[in-house]
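As you look at this complex, bear in mind that one protein chain is not there, while each of the others sits in place.
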Amino acid sequence: MSTLLNSAPKSALAGLAVTTLFFGMAVFAQVIAPYGMSDVVGSVWEPASSAHWLGTDNIGRDLFTRMLYGGRTTIFVATAATVLSFVAGSVLGFAAAVAGGWLDQLLSRSVDLVMSVPGLIFALVVLSVLPPSLPVLILVMAFLDSTRVYRLCRSVAGDIVVMDYIEVARLRSEGLGWTIFHEILPNAMSPLVAEFGMRFIFMVLYLSTLSFLGLGIQPPSTDWGAIVKENSDGLVYGIPAALAPAIAIAILAIAINLVADWVLSRTTSLKGGRA
Amino acid sequence: MHPVLKLLMQRMALGILLLIASSILIFCGTLVLPGDVAQAVLGQSATPEALANLRHDLGLDQSAVQRYFHWVNGILHGDFGKALSNGADISHSISLRLGNTLFLASWAAAISIPLAITLGILSVRFRNRWPDRVISIFALATTSVPEFILAYLVMFVVAVKWRWLPPVSLINDTMSVGEKLQATALPVLVLVLVVLAHMMRMTRAAILNVMESAYIETAVLKGLTGFQVILSHALPNVIAPIANVVILNLAYLVVGVVAVEVVFVYPGMGQYLVDHVSKRDVPVVQATGLIFSSVYILLNTMADLIGIISNPRLRNPK
Partner (left out) sequence: MPRTHLDVSRRNFLMSTGIIGLAATGLWLPGKAMADTPKKGGNFILGLKGGESTDTLDPALNTGNASSYALFAFGDYLLEQGPDGSLLPSLAESWEASDDNKRWHFKIRQGVEFHNGKPLTASDVAKTLQRHSSEKTKSGALGAMRGIQEIREEGDGVTLVLTTPDADLPYLMLDYHLVIQPDGGMENPANGIGTGPYRLVQEEPGVRYRFEKFDRHWNKDVGHFDSHEIVVINDDTARVAAMQAGQVHAIDKVPPRVAKLVGNAPGVKVSVTESPGHYVFVMHTDTPPFDNQNLRLALKYAINRQEMVDKILNGFGEVGNDTPINQSYLYFDNSLPQRAFSIEKAADYYKKSGHDGSPIVLRVSDAAFTGAVDAAQLFQQTANAAGIPLEVKREPADGYWSEVWNKQPFCASYWGGRPTQDQMWSVGYLSTADWNDTHFRNKDFDALLLQARAETDAAKRTELFGKMARIVWEEGGLINPMFNQFIDGYADTVAGWVSYPGHAMLRGYIAKLTWFA
């Protein structure tokens, strides 16, 4: 592990450090937070001070505290949904590409069907049928997102399954699972890792959209996207409260993608010459 | 029959089947939606008498199956019916709105797609050096800011502070293309910033994925320069995943830009759908849903076809 870290470029280390810091703050939000999550402790949009490091929000709660708790929700939900979406999307996408035939058609066309229904109509229907709770929220997000991951994996794997080494594996009569994990996955890693970095950002943003539809996080709990929205009125008049969560999202996005870049370079160098 | 042609026919037939399936799905989905069109149309201040009168007039007492076939029959004759809320002809309204949406989407796509691919290639060429870093960080930052915040920032800096362009995009039929472009410059800019990173990152990753393959090494050994290798050897082999991400973003530009439409007061399809969903105007929601569906299916089919055509081994199966 230490040699792995030593070999990492500075940018990756910075990315890793920031990501760890954010995740750490998320986990220990309750310990770090100077105030209660929903306590009103001041007036509207107070500027930053020693009492309120980032000032106060649109109804006078401590913004730093809100950011910590919001970060916890955002990071937890986005991570869980992205991981779920990737596991489901990539396994099914690879399986479809390797197996081909009716399985491929069935999965691909079902995914097309789900994707073809506009997200707004889909979200509203789900909203009316299912009770809004955190697990439902994560599952809905992961489900909708996995269709996108599926399409990408299916198309990346489509280029791989026609390669000779897959043919060889087939001749050796290797199972579907073995082929996916030993042949397809290592060769499809780069686009997947890059996509993971992007999907994570989209999950963070999507969460706030769902909040707005009423499916998202219930007040007084919050997430970064919701903090942006609550405070956006003041933005254009020089009240920067909305920028804090926006910048936090951007920093996390950049950090995660810096790490992704590093993983990307390792996967490409690992399989050198394999194709 | 040439296998590609056969695949093409297959995919088109499948597309039509999908469209039918999705029309049924949308039709059923809109039936499940909570809320009552009469209440939604007349609002809080509606009297029970007025509600009952409107419900009867709208024929909400007919059966769902009857309404579905009536609807499909209408569409086959190019008639989407009339909006429940204000009696406007849906085909006419949609043609105006769809035109606007496609105008905005095509300009955003015409700028963002070549830009994203160029930046992606530059990133690979100068990998892990400062151009790569600057491009990545800029693109990631713009993408991770919620789009309405991006829209507000652009509006206030460019339109209110500098007064270079009008803040809201008031367009009308009498404008020339040039005037329309000027009026919509801000939303186009925001959309480009929103979709840039995803396509750029995927281009970069996909090219990197094949850069260390044996045939690339051969090309490098032949003495080709960095750009030549990327353009003529790496890029052609990664068109499928790039096309996929490009198509996803194209679909987003057509279907998902409600926030940008709202902020810049641009009369596109997204706002049209949202307005009618909130009024439970079922015929319009169904028509708009079907159009969006067709766009998605068309684009997805295109992505698949590009994938097939760009892959020599798929193109010429053994």
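Each chain gets a letter, A and B, in the order it is written, and its residues are counted from 1.
Methods note: a residue touches a chain if its C-beta (ideal position, glycine included) is under 8 Å from a C-beta of that chain, and two chains touch if they have at least 3 such contacts.
These figures come from a predicted structure and were not determined experimentally.
S.K.: Considering the whole complex, which of B:Gly120, B:Gly270, B:Gly289 or B:Gly307 touches the chain not shown?
M.R.: Checking each option in B:Gly120, B:Gly270, B:Gly289 or B:Gly307, the one touching the absent chain turns out to be B:Gly270.
S.K.: Using the document's contact rule, name the residues of subunit A that touch the chain not shown here.
M.R.: Residues of subunit A in touch with the missing chain: 38-40, 43-44, 58-60, 118-120, 123-124, 127, 144-145, 148, 199, 202-203, 205-206, 209, 211-215, 218-220, 230, 232-234, 236-237.
S.K.: List the residues of subunit B that touch the chain left out of this view.
M.R.: Residues of subunit B in touch with the missing chain: 33-36, 39-50, 53-54, 57, 83, 85-88, 93, 96-97, 146-148, 152, 155-156, 159-160, 163, 166-168, 170, 172, 251-252, 255-256, 258-259, 262-265, 267, 270-272, 274-281, 284.
Just so we're on the same page, only the chains that are shown with their structure count from here on.
S.K.: Using mean CA coordinates as chain centres, what's the subunit A-subunit B distance in Å?
M.R.: One centre to the other, that is 21 Å.
S.K.: Flag every residue of subunit B that touches subunit A in the complex, lowest number first.
M.R.: Contact set of subunit B toward subunit A: 14, 17-18, 21-22, 25-26, 29-30, 32-34, 128, 133, 136-137, 140-141, 143-146, 148-149, 152-153, 155-156, 160, 197-198, 201-202, 204-206, 208-214, 217, 237, 240-241, 243-245, 248, 251, 255-256, 258, 273-274, 277, 285, 288-289, 292-293, 296-297, 300, 303-304, 307, 311, 313-314.
S.K.: Tell me, which parts of subunit A touch subunit B in their complex?
M.R.: Going by the criterion above, the answer is residues 9, 11, 105, 109, 112-113, 115-122, 124-125, 128-129, 148, 151-152, 155-156, 158-159, 162-163, 187-191, 193-195, 197-198, 201, 204-205, 208, 225, 228-229, 232, 235-236, 242, 246, 249-250, 252-254, 257, 261, 264-265, 268-269, 271-273, 275.
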